[in-house]
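All protein chains of the complex are present and in place, except for one that has been dropped.
Labels run A and B following the written order; every chain starts at residue 1.
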Amino acid sequence: MNTNTPHSGSKSARPSGFSLTDWMPKIVLAPTMVIAIVCIYGYMIWTAVLSFTNSRMLPSYKFVGWEQYERLFNNDRWMVALTNLGIFGSLFILICLFLGVMLAIFLDQKIRAEGVIRTIYLYPMAISFIVTGTAWKWLLNPTNGIQKLMIDMGFVNFKFDWLINPHMVVYCLVIAAVWQASGFVMALFLAGLRGVDGDLIKAAHLDGASTFTTYRRIILPSLKPVFFSALVILAHIAIKSFDLVQALTNGGPGYASDLPANFMYTYTFSRSQIGMGSASAMVMLGCILAILVPYLYSELRGERSEK
Amino acid sequence: MANLTIDNVKKSYGKTEILKGINIAIEAGEFLILVGPSGCGKSTLMNSIAGLEDVTEGRILIADKDVTYTSPKDRDIAMVFQSYALYPNMTVAQNISFGLEMRKVPKEERDVEIQRVAELLQISHLLDRKPAQLSGGQRQRVAMGRALARRPQLYLFDEPLSNLDAKLRVEMRTEIKKLHKKLGTTIVYVTHDQIEAMTLADRIAVMKDGEVQQLGTPQEIYDNPANLFVAGFMGSPAMNFIPSKIVEQNGVPMLELNASETTALPFPNPDSLKAYVGETVLLGLRPEMITEPQPHKEGQAFVVTTGVEVEVTEPMGADTMILTRINDAEINCRSNPAYPAKPGDVINMMFDTSKAVVFDAKSGRRLDV
């Protein structure tokens, strides 16, 4: 056995001072760290602070407590925007998920020209929401768009004027947004389907499961993580939606199709209501965090337990 | 070539102590193997020697020079990794010469060195290939070539063979041994494979829980394990541990054995057991010490033959392992394949205790030292 004699003075001195190799990783990361601390978290706090002040055209630092939030939730236009977000968000997410899953399964049946079809389904994701909005504005326009097309084709009583109908205009947003994002959900699920262990499917077939049953009982349940990822991404797109509204409806008719992002922009920059604008931004942040924090938490924890 | 001294090295992450004061001294040209189960701290020790991890306390000396806080590149060390860690974008030749290039060795000298190493390892025909185009064994050779090219003072091998298949592993083992004999380099080699440790090492350091359990030549460690852990870890199949009561016969302590009949085994060093009469200890007996009766051993001092019941037989070709149960412990015996043994039979086996060791049943401490 070793003898553990006490080593008096055998400890060599750690060189004190600056070792470039040790510090280089930290130095290199520093710019991004500054960016994150200032431009993400700093600004977030700044906006939070402004939401508790009576700032109007210029930031002021006279604190008024929760007054701006009270005004916000008494503001009819904000409540319309929130309601719209509820309708738009839930329909957009549900339809995208449904379409995405179905198309992914359809495309998974050894389809000829799968590549071409996939490319067609996914290209809207490469386009700006502004372009999407412009295109659909033309398509949904009752005087020149789909309504006219159908009437000219002989359906004289065909009516499709959602774009100018305050009660229906939010569904126009849903149509355009689904058109843009559902192909992406399809791609996510298709990648997930291709990642399913082939032996699992063979085993299910040997157990006598039909193709339908195999999907319902074996394959789709194993895609739960993809499902959650897609859900989070779609929710995130919905809450941040701004460009699409600007281009497709500009919030109209009136403010019937406003979403919170448009409300925030209008109140902060056009209406000189910085305090209330900031409060609305904070509510949006709250919505996103409510979805994101549990998700990131489970993701990071999962990653740790893998190691 | 240089000697290496590891002087009371400790390493902890927060409150967890990974290394609890390691002392090892290696002569120049010596082949030392660090062996132990995963999590024993052997890889951490290796990284500390290389300078890839800081130690919390203690010193590391290479060629009598304190390098505890020297950066890895200035320690003049080369390392062969388990994953080989070949640079994927470089050819074999570039991989081998990268270290020389970093040390600003002129191109002509580098080329000479590449040729020398390539010939030594028989990889001359692979020099222009990328690592992805090589087989596992070839990658392993390149990884060694990269280490050899710099002619460092000290070589570190971190489980270099564990990614190879069994046959290749044996081949490369021999190759490494030959290279060591030829070049006389100082090597520290980490493995969890105790056969590799036995076959390659000049000396072995068996580690567990951040401590060196025993440091010695392979034979010393095999014959004279310092404690129960070392005894159980080194050797395959593992040493048998038979819980056995010490009984006194004619004033001499003996080890009681309950097989088909009750008998007692003599012990080469009976005086050390005097204090334990009446207690139960663990008798350590390697499988090759329990065999079919061998006429030439008959009548020797520490040999007893008794009947045991066969539970399972495992033919291995050269030998057949016979599993039996003695004193309620499962026991491995090594017998000649020609010796008839069927499960359920009671057969005579010969117990040779001339190399037996005994341990305290609770602490695992060796008792007969």
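Couple of notes before you dig in:
Note that a residue touches a chain if its C-beta (ideal position, glycine included) is under 8 Å from a C-beta of that chain, and two chains touch if they have at least 3 such contacts.
To be clear about the criterion, contacts and distances are computed from a predicted model.
Chain not shown in the complex: UniProt lists it as "L-arabinose transport system permease protein AraQ", one of "Protein-methionine-sulfoxide reductase catalytic subunit MsrP", "Cytochrome-c oxidase", "L-arabinose transport system permease protein AraQ" or "Deoxyribose-phosphate aldolase". Touch with the chain that is not drawn comes from one residue among A:Ala81, A:Leu103 or A:Leu220, which is A:Leu103.
Only one of A:Ile40, A:Met79 or A:Leu94 touches the chain withheld from this view, namely A:Ile40. Residues 47, 50, 52, 72-73, 77-79, 81-83, 85, 87-90, 98-99, 102-103, 146, 150, 158 are the ones on chain B that touch the missing chain.
Take chain A: the residues that touch the chain left off the picture are 21, 24-26, 28-29, 31-33, 35-36, 39-44, 46-48, 50, 59, 103, 106-111, 117, 119-132, 134-139, 144-146, 148-149, 152-153, 179, 183-184, 187-188, 191-196, 198, 201-202, 205, 211, 214, 225-226, 229-230, 233, 236, 239-240, 242-243, 246-247, 250, 260-261, 264-265, 268-269, 274, 277-278, 280-282, 284-285, 288, 292, 296, 300.
Rule of thumb we're sticking to: only the chains that are shown with their structure count from here on.
Separating the CA-averaged centres of chain A and chain B is a span of 56 Å.
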